[in-house]
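After the structure tokens below, expect a handful of questions from me.
Yeah, one chain of the complex is gone here, protein chain that is, but the others are all in their spots.
Entry: chain A
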Amino acid sequence: MAAATFVQGSCKTMCPPDEYEIRKEHNLVRPFETSFLSAVKCYSRSAAGQSAARHKNIRDLTTLENTVKYLFEQVLDRRKTSLAQLYDFVFDRLRAVRQDLVVQGYLEGFSGLRTVTVAKILEYCVRFYIYFQFRLSHLPASAFSSHLNQNHLDECLSQLLHLYSKIEVKNHDLLHQTSHIEIEALDLLLSKNSAGLHRALQLPSKTKSNTIVRNSIEISISLWLGNFVRANHIARGLPLSLQLAYRAHFSLLRPRVLEVYERGYRSPQGTKFPLEKLRRYLLFDTARQTAEFCVDCGLSLDDTGSSVIFKTGTALKFSTTSQSNNLYDQDFEETLENVRVSHFLYGQSI
């Protein structure tokens, strides 16, 4: 995209006045938006027919920063409605913020300290997606689209890594003002194949020697070698945001973990494997969830319902079961209830 096609935003309110008028007229104002001052620009697919006056509808960087601050502190922290509804609203408004960043060319060139600000905003978004991936994963697909959330997380991460590489080349010192270590580790933990590991191994040694990065590499290698126990163990020492990301990634591995244990323990006469033990390996919150998952995969439970039976000749079947994406964990849930959402999103919590 040539620089000439980037717009310089001039809107200084969270919602462009034009848009507010149109939405008000068509009854498209959300309950959160009680007046013009609390209205936030929503996401729209096309920047239809705005050419010359377009810049009036695009918020400048400072306004975008303030918008994000508002969404986090005045909407999320205040918690006036269900998490799912909060997510819906803020997801859309953040998407619009990111869109305003893109059309102004902030994700392409390098603009010194402003690029650092842009990176910070994207970092907040990444944590947003991870936070809600965890807190809403137990909801049915109609209430929360894990898939869509994951896509935006992936997109944001790759945009961030791109920005970091620009900052690194143009002004290396500025990198310290970002959370690039946390994000590199996040990217690695969420990576679906060994390409992430290859990339991480080639990071500069200063980055690699950082405890968080080093542990993330060890976790990824352990997973790659099938040593789930070790991976889970090391993951427990990670900062909160990384633990949530790890859980999200691990849930994709549950079928494989079950396969390995089934294969390793199954006997011709049938081995009884305690659900409580399997629960720990599969990172499920309750034995009941574990049982549901096993049954969905084609396994049987014993008479007491406290063990699953691994017997030679059983064929496992894997489809998207009700429990496979469930990240719920009581301890984490309690921790997050007691942490201000904005603190987590700003990267302030451990």
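One rule holds for everything that comes next: contacts are C-beta pairs under 8 Å (C-beta built on N, C-alpha and C of every residue); 3 or more make two chains touch, one makes a residue touch a chain; residues count from 1.
What we mean here is this: contacts and distances are computed from a predicted model.
S.K.: UniProt names the one chain left off this complex as which of "EF-hand domain-containing protein", "PCI domain-containing protein 2 homolog", "dolichyl-diphosphooligosaccharide--protein glycotransferase" or "AP complex mu/sigma subunit domain-containing protein"?
M.R.: Per the UniProt record, the undisplayed chain of the complex is "PCI domain-containing protein 2 homolog".
S.K.: Could you tell which one of A:102, A:161 or A:197 touches the chain left off the display?
M.R.: Answering carefully, the residue with contact to the hidden chain is A:197.
S.K.: If the hidden chain were put back, which of A:273, A:293, A:328 or A:344 would touch it?
M.R.: Of these options, the touching residue for the absent chain is A:273.
S.K.: Out of A:260, A:287, A:301 or A:339, which touches the unshown chain?
M.R.: The missing chain is touched by A:260.
S.K.: What residue numbers in chain A mark contact with the hidden partner chain?
M.R.: That gives, for chain A, the contact residues 110, 165-166, 169-170, 194, 197-198, 201-202, 221, 224-230, 233, 259-261, 263-267, 271-274, 277, 281.
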